[in-house]
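The complex appears here without one of its protein chains, the remainder shown in place.
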Amino acid sequence: MGNSERFQKGAAVIKKLFGREPQPGSMQADFLDITVENLFGDIWTRPGLAIEERSMITLSALTVLGRENEIKIHLHGAKNLGIPREKIEEIMIHLAHYGGWPVAVSGLKLVEQVYSK
Amino acid sequence: MGNSERFQKGAAVIKKLFGREPQPGSMQADFLDITVENLFGDIWTRPGLAIEERSMITLSALTVLGRENEIKIHLHGAKNLGIPREKIEEIMIHLAHYGGWPVAVSGLKLVEQVYSK
Amino acid sequence: MGNSERFQKGAAVIKKLFGREPQPGSMQADFLDITVENLFGDIWTRPGLAIEERSMITLSALTVLGRENEIKIHLHGAKNLGIPREKIEEIMIHLAHYGGWPVAVSGLKLVEQVYSK
Amino acid sequence: MGNSERFQKGAAVIKKLFGREPQPGSMQADFLDITVENLFGDIWTRPGLAIEERSMITLSALTVLGRENEIKIHLHGAKNLGIPREKIEEIMIHLAHYGGWPVAVSGLKLVEQVYSK
Amino acid sequence: MGNSERFQKGAAVIKKLFGREPQPGSMQADFLDITVENLFGDIWTRPGLAIEERSMITLSALTVLGRENEIKIHLHGAKNLGIPREKIEEIMIHLAHYGGWPVAVSGLKLVEQVYSK
Partner (left out) sequence: MGNSERFQKGAAVIKKLFGREPQPGSMQADFLDITVENLFGDIWTRPGLAIEERSMITLSALTVLGRENEIKIHLHGAKNLGIPREKIEEIMIHLAHYGGWPVAVSGLKLVEQVYSK
């Protein structure tokens, strides 16, 4: 795993968002480095949006695209950041009207799974 | 056009968001009523999210879905609400990584069109 | 749960389509009300399309969007309305050409699951 | 252009649906043959769905997928088959709730363009 | 099942790609015939692209569309053709940037499942 400054910055965001270090073996090795450096290190650390805003925007995108595995991961992130369940549910009720009812039905089930634990 | 309480509530949100009344003739008549009553009257007026948050969430959804006509409309809304251009651009740069590069390329062009006027 | 006239109208469509009352606890409480009132009460009760036509159109949309959980729910609805399996299969064979082969492959598997019981 | 029996069958459906023969030069030559033979000759001629049902199902799929060029083509087909404007509009109002509001907004604009001529 | 020349051509491609004959009962009977004749017999046998190229292009499409069941099937095909795991992984890392990060995360997990056996 990378040790670059960009990797360290990305790992710090991942720690803050998900409460854990990047996990070797959790995905293909090169893609893990790219994810930590390029996505979390370069993008999530940019000023202009608070991490809570990035979390909500990411969930909005994932919800209307129907990416259920990643919705779950980012719901854990949102919960970890202290974003209230009611706020996330409200986002999904809102998005039923922009991505279609089914994406909200699925999204709200995942909220129940992640937040009720 | 409807005169129900729900319609009046919806029309008030539309006024606040887009700076104008619902426009008869702008879309099929029944669908205009449903849009004002059900979408803006029932949903956009719910507590739990500020109108600026609903604007950003809506733009996030539209951007990754590539709905260009509606992106333009809601960029006018975001500008009208006073959301800074830099914040919207940051959302789109972020979303390049969740919806694919092309949705950000298109979204940022529309920001230029709407905000530079 | 709501007791409004719109809720009652929606509940009646749901009974006709799925053979059961709206189920409290089946989804987030506010979203259940909105689903019964706005989606089933306001939209599914509109004249201009028979309920069987709405069922087939809904299945067409869900199929090409790949929304598998909702496809299953609406296949139960179609079966309950007496729409023959052969007709639903024909829709999916047709849609392979508009939404891509994979959506029909998945859709036809779900038909087998729901209709063969 | 093909002269096979499958081509002839496909050409007959195209004539019935769009009121014209397949047009050489309207698309890449091989793809035109495949479209006439495989899509219209093999699929649109299958029993089990009336041509009006295939038209409505096709429009439902194209609408939620946001394929605007093809929506226009198939709106001409629907009009040519005598499907009333009100019925197509009702389909799109319905689909706003399954594919998201923007697909209905765009779809209804195209109905206005095609049916008001 | 069909015995036409087109069926035989399609069955030969399926054998080469997946290492087995078309399997009656694996999908709805008519759709199996159409899949063997129209998709594999007519399209996959066309000159202009090697079967390995068709395999990689198909996987690219399925990956960005998020069609997980079909990705698995075509990963078995790719493996059977001898396309190296590293090449498929590289395709998915690349596509993270065109279809969004989640499609690559899911795709790479499926590569691990299929290629590590």
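Going by the order they are written in, the chains are A, B, C, D and E; count residues from 1 in each one.
Rule of thumb we're sticking to: a contact is a pair of C-beta atoms (placed from the backbone, for glycine too) under 8 Å apart; a residue touches a chain by one contact, two chains touch by 3 or more.
On a predicted model such as this, the values are computed, not experimentally measured, just so you know.
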Chains on display which the left-out chain touches in the complete complex: A, B, C, D, E
Touch with the omitted chain, as defined above, among C:I43, C:V64 or C:I83: C:V64
Footprint left on chain E by the chain that the document does not show: 39, 43-44, 46, 48-49, 53-54, 56-58, 60-65, 86-87, 89-91, 93-95, 97-99
Where the missing chain touches chain B, by residue: 66, 89, 92-93, 96, 100-106, 108-109, 111-112
Touching residues (missing chain, whole complex) on chain C: 64, 96-102
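FYI, only the chains that are shown with their structure count from here on.
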Set of chains adjacent to chain B and to chain D: A, C, E
Size of the rotation, in steps of 5 degrees, that lays the CA trace of chain C over chain D: 180
Chain centre separation in whole Å, for chain D relative to chain A (CA means): 39
Inter-chain centre distance, chain A versus chain B - centres from mean C-alpha coordinates, in Å: 23
Distance from the mean Cα position of chain C to that of chain B, given in whole angstrom: 28
Sites on chain C at which at least two other chains make contact: 30, 34, 39, 43, 46, 61-62, 65-66, 89, 93
Chain-level touch network, classified as line, ring, star, complete or other: complete
